[in-house]
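Of the protein chains in this complex, all but one are displayed in their positions.
So, chain A:
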Amino acid sequence: MAASPSPAADYFAGRPAVRTRPPPAVLGASHRAAGTPGSPRTPLLGRSISSQFGTPGSFRAEQEEHVIYELGARHLSAGFAGESRPRCVMRFEPESGRRVGDYRGYEPNHTQKRNRRKKGDDWGAEYELYRNDVRALDLGLVEDKLGRAVRTVHANHLQLDQKPRKAVLAIPSLLPTPLLEIALKVLFNHYTQPPSIMLLTAPILATVGAGLRHALVVDVGWEETVVTAVGEYKEVFQRRSVRAGKMLTQEMSKALEEQAKKDAAMETVQVDAELAGDVTERMGWCRPRSDTPKNATLETAKRIPLPGHPSKSVTVPFSKLAEPAETALFATNATAAELDDHDLPLHQLAYNVLLALPLDLRAICISRIVITGGVSKLPGLKHRLLQDIQHLVETRRWDPIKHYGSATTHHQRVLSERNANISARKQRPPDDGIPLSPAKKPIQDSVPHSERLHDDIKDPITFKAERHASQGKAKDDVKNEVRGVETLGAWAGASLVASVRVKGVHEVEREEFLKHGLRDGDHVY
């Protein structure tokens, strides 16, 4: 504000003496704010304030506070327990890997030069900290990058004093052990010196962040989508697919390049990972299942400027911006035969996990679908995914066999018979008690209670007892219907866990780690 003092600010600031004077006077203003009237020119304010308030902890019994870190393939978030959002989210990008004093990233025509970089397997490599294939990874580089990010986080955002604070580290489940070790090493060796680090995995935290104990967590991340069934805060079953953010941005890049090619007068435009990611985040969307692909009446065109070429832009119809999600995440253009186990579309993946669950847990989980991860912010994605899962469940039920081949007709007959049975049973009017012939009914009434015909399952007393028992925990537990539950995400989940002072068992002690490294027992994940 001082840099651009507008006249209005001066006039209305209410502290005219302050605003119109050079910096020493501003210090004087702080003086006044602190309730110590004095000469505005005294530059000793800093001392007087710190002597008043500068000794924290001595008079305020500070509760133990935790620093929460969340590590992802492309970002590091950090903040304090009990807060709903991280104080900062650091993204890993080429600029963060530059030398000290190298400011090329700020030059206006810089992006052009970078386009020379390779594509293909390397897609987005500069934007990630690690990938799950550790063999091809320079672990030293990962450590350097992470160390730098942690130092930046502390210097610019957390700015903590010397008091040691415990840390909580939220990690993707099944984070490769070498990477986990590096993360712990970097945090323990940082000068804030946390005495211990509690490790928690993202699916569990997403469950906590949704207020649930059981859930089907669909984590649509960067490199992979991980579907995890969580029961009683434990990871029960997990499947992965490469259909996630990376593939999505790659498809977006393809779509944009195609579009640019169509605009005749343009030479070939290369859309790099940065631009494609940006477009996906800002303009990408996901159409609902029933939507007709060409909704001509509502069609609008979007002009997307190309960085580095101030005058150039690509014009894309809005509907086209939904296509990458179709191809990358839901594989609508691929036949079942083309799909491999590692690249199942998301709904299929979720369905497969549900299918593998025991019946009762499946019934619970299907009504607790928690969609999280960076890509889950794509508008429309959550509903689309639920719709597709519902569609799968309706068409295939819980039958592990997809194609019966020559037995198809037989199977369908069996199914339809079963269906008929079920619907017939449903349609039967609910009658209390056991169906008894009218002739027997009076007898039933006259028999002493203990000698009557008895059905344990349909007994009204059993019903009542069951209802009573369930009252405490879940009186209106929704089961068996496809339903999504919003979550606050892994970071907020970790913040919740730490703020209610739950002690985690997977806590790594500093001394222990520095002496022995990760023990065998430690990597439960």
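Quick note on the criterion: a contact is a pair of C-beta atoms (placed from the backbone, for glycine too) under 8 Å apart; a residue touches a chain by one contact, two chains touch by 3 or more; residues count from 1.
One rule holds for everything that comes next: contacts and distances are computed from a predicted model.
**Q** Just to verify: the chain that's not displayed, which of "Ras-related protein Rab-3A", "Dynactin subunit 4", "Carbonic anhydrase" or "TBC1 domain family member 15" does UniProt list as its protein name?
**A** Of "Ras-related protein Rab-3A", "Dynactin subunit 4", "Carbonic anhydrase" or "TBC1 domain family member 15", the absent chain's UniProt record names it "Dynactin subunit 4".
**Q** Considering the whole complex, which of A:86, A:124 or A:194 touches the chain not shown?
**A** Of all options in A:86, A:124 or A:194, contact with the hidden chain holds for A:86.
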